[in-house]
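Data block below; observations after.
For this depiction, one protein chain was excluded, whereas all remaining protein chains were kept in their positions.
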Amino acid sequence: MSFFNFPLAPPRASNIAQTYDPVFYALVGLSIFFTIIVCVGAIFFAIRYKAGTKADRSRPMYENLPLELTWTIIPLILGLVMFYFGTALFVKIKTPPKNAEEIYVIGKQWMWHIQHGNGVRENNTLHVPVGKPIKLTMISQDVLHAFYIPAFRVQMGVVPGRYTELWFTATEVGEYHLFCNMYCGTQHSEMGGKVVAMDPKDYAEWLSNGGQSVAPMSMEQAGAKVYARVHCDNCHGAEDTLHAPSLYGIYGKRRVFADGTSLIADDEYIRDSIVRPYDHITAGYGQTMPVYQGQLTEEDLLNLVAYIKVIGTALPNPPTSNVNRHSAPTAVSHTNEASALSTNAIQADTDDPDASPTRRVGAPAVGAVAAEGRNR
Amino acid sequence: MSSTVIPSGELQPHVDETNYLNVSHTISSWLLTGDHKRIALLYLVSTSFFFFLGSVAAGLIRYELTSPAGVVLESDTYNKVFSSHGILMVFTFLVVAIPAIFGNFLVPLMIGARDLAFPRLNLASWYMYMTGGTLILAGMVFGGVDTGWTFYTPYSSMYSNGQVTMVIIGIFIAGFSTITTGINFVVTIHKMRAPGMTWFRLPLFIWAMYATSLMMILATPVVAITLLLVVYERTFKLPIFSPELGGDPVLFQHLFWFYSHPAVYIMILPAFAVISELIANFSRKRIFGYHFVAFSSLAIAGLGFLVWGHHMFVSSQSMYESIVFSLISFLVAVPSAIKIFNWMATMYKGNIRLQSPMIYAIAFLMIFTVGGLTGLFLGAAGTDIHLTATYFVVAHFHYVMVGGTMLAFLGALHYWWPKMTGRMFADGIARVNAVIVFIGFNLTFFPQFIVGWLGMPRRYHYYYFAPEFQAYHIMSTLGASVLGLGFILPAFYLTKSLFTGEKASANPWGAHGLEWETSSPPPTSNFLETPIVMDEVYDFDPVSDHAEDLRRIAEEQQRKLNDSNRPSEDHN
Partner (left out) sequence: MAAITPADHGHGHDSALHHQFEDIGQQNDSYIVGMWVFLSTEVMFFGALFFIYTLYRWNYQLDFYIAHEHLDVKLGAINTTVLLFSSFTMVMAVQSAQLKKRMFVIGYLAVTLVCAFIFLTIKYFEYSSKLADHLYPGAGFATDGHAAFGEHAMEAGKLAVNMNHAQLFYSLYFGMTGLHAVHIIAGILVILALIRLWFNKAKSVTLDYVPTEMVGLYWHFVDLVWIFLFPLFYLMPKPH
């Protein structure tokens, strides 16, 4: 709900939120009603009974027990009614169902460490399935914190020395704010992140992939997918060197350009020739390659470079090209990387079409949000 | 108009004669005074100073929050700034201001006494306040505290690196100022009422001050010892609240809020006291339902001791504890509602003068209603779960503290200014100022309800996870600039009135009450002779008062007519 792009309500994304909002809005209605009575009443009386105005001031009222009791008892009853609904909501919030899946949370200055039942760990991000009750069991490692998910309307203190609980059933797929809501020191306001509510199938897959949406793939695999996606192979074929120089086996070799200069084909050269192909036109070719500046992310480029580095290195005969080969030896500018890469097995099969976060094999899964948040 | 007091023929001293202000001019006559009225002025100056510092901190907070990634402060500094704002405003201004300034000045006058029961204790009270306040400031200057005004453990006792000990000792000493003031008021009200001043002839101001004093006396010692334990823990690395050694951090919260919830009623009951006086006197009508209003103050004081757990619904206290605290919280809302309705009923068929104190009183009615109603959202445990520790709470308590207590403070300052200083100020600009305050206040704090409901936590320096909150913060800061203007202007026009204001008569507002039966400013001993009270309180008759008004208006018109018919004469 929003008013000219100003949000007026948080997302309603859990079962608790669905019960919460009617109670909240009932209180809003009640408040508006009584505020209007008092504001209109006070201003009306101030004008009507202003000194000097003709108004009936006879038989002024100083005591009136029935009236007093009325406006004592009616607010009392209204209050008790709101108490009843508020308490019912509260009892629901404090009573997790027995079949709730347990996830564990440790709060510490200044981050959240979350652990799923099967051992998957994440920091500052909480992945949950939609439609299934989740119970968080939480404890602090140092000072008081609080785990707060506004979109779910749930919050609970996280206390050192004892476990506290919070439960909900997410109802809408999406990403929602997660905040620490108990002052805990310098970086209290940076101790947040997100809650990712996923389709149960996706969640199950995420969980079994160790906290990734798909089985992680190597950079070379990812690069191969980018290569296919952008159709590099339309021009840069293994054998076909008519339209464009072959990329197979080029890494570390010297490239000669139309203007007579030359460069070793290292990582930077490869990247440059993707984003600014006309800086260096290979001898024998013209300006036909599209410019990919701005169309590929740096991550894509890194993956592409990684892929290009390895294509052709296993081939017994790198394809010939009509590039003039200088006699310069294959001086490799990044010797270490080349040898490291060549020891990686190339995994060519990429069956999953989804884009996915990739990482170097062996690197830990770190939520992007965590990195964002703490560079201050 | 009322009655009593002085035998006929006995004139009140003319203002040129000796009064409590001009009776002596030496510094020691001020710093060693026992006169409750001089002590009230000492408090006025010192509380205004602390309020100013607290407002500067507020300005910094609002400025910093205009951008999700902050503007000029580091997080550590920001955390110290919001903590200072809370500590200064709560402990050196809100708890102190209305009781120590207006309570001190008016309690003896309103009951017909010459002074409070223990004048030297009253002076000691001011010195304790100044000592405590100075220590608090010293702590802020020499490193500051970043724990928030609530000092939750174990952060405050085991982790924070600020001047926690120094500031807590300052608060501890200032707390004794509150306790001694409370003792003084209770004894005075019980024992020193003038002949004929029965309990039910007391102005409602006195009832509310009495209820406030009971809370001051019983609640303050608890927070004093609790904060002392935090210092004890911090200094000697003791386990009282630390979980590693078997202590309970939530125990601190129970002890802290056992005081701090009554503390908020200590802050608002004096405001209610003022509003009763303003509405009765500016409506020229006895407060409707006097007995209900008087007892509602006592009910708030009593019930106020039983609701502290509503600050702790997510602290890990048990569900059953929470439900009980929630129920009693709804009960304690009822006496406040009664007051609002009774005040409105007082205005009905009254003879209302819309001078500046009344504008503040009407603004109070409107703003406090919103503040009180939003308390219901927080008292209902279920809805509190989402709203607690967000800007919704911040908005709620600023509505009742600033929109409530501060507006009443300004109303009281304007209303009793001529009595305290003997000078009248320019009411025109004062009325405009009241409207500026009202508008600025709502612009500042209403957006905070929304941004809190959206999920913006309090005590947050950065909110770059949620940049959608920025628009509301900017609105709030713009409002704060207007509000700031409304707070600064009185400093100018009130000070100006000291030099150029018209000399005030004994009763410039035509009000009722013993304080208006003596000169403005009063003599040191308040009354020349001990008054004897024969009339009921707020003894107005709106019908004859209205007739009086009509007559005065007719005279005014006649005079204007006469003046315009004599164009050749000089107009003086």
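To keep things simple, chains are lettered A and B as they appear, and every chain counts its residues starting from 1.
Quick note on the criterion: a residue touches a chain if its C-beta (ideal position, glycine included) is under 8 Å from a C-beta of that chain, and two chains touch if they have at least 3 such contacts.
In this text, all values refer to a predicted model and were calculated from it rather than measured experimentally.
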Chains shown that the absent chain touches, full complex: B
Listed residues B:V23, B:L238 or B:V432, member touching the removed chain: B:L238
Candidates B:W30, B:F49 or B:F118 - the one touching the absent chain: B:F118
Hidden partner chain, residues of subunit B it touches: 4-8, 10, 108, 113-119, 179, 182-184, 186-188, 190-192, 195, 217-222, 224-226, 229, 232, 236-240, 244-248, 251, 255, 258, 525, 529-532, 534
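Assume only the chains that are shown with their structure count from here on.
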Distance from the mean Cα position of subunit B to that of subunit A, given in whole angstrom: 46
Complex interface listing, subunit A residues touching subunit B: 6-10, 20, 23-24, 27, 30-31, 34-35, 38-39, 41-43, 45-46, 49-52, 55-58, 60-64, 67-68, 71-72, 75-76, 79-80, 82-83, 85-94, 109, 142-144, 146, 148, 150-151, 153-157, 159-162, 164, 177, 179-190, 192-194, 373, 376
Residues of subunit B that touch subunit A when the two form their complex: 69, 75-76, 79, 146-148, 152, 154-155, 158-160, 243-244, 248-250, 283-286, 288-292, 313-316, 319, 322-323, 326-327, 330-331, 333-334, 337-338, 340-342, 344-345, 347-354, 358, 362, 365-366, 369-370, 373-374, 376-377, 379-386, 388-390, 450, 453-455, 457, 459-463, 465-466, 468, 471-472, 542-543, 546, 549-550, 553
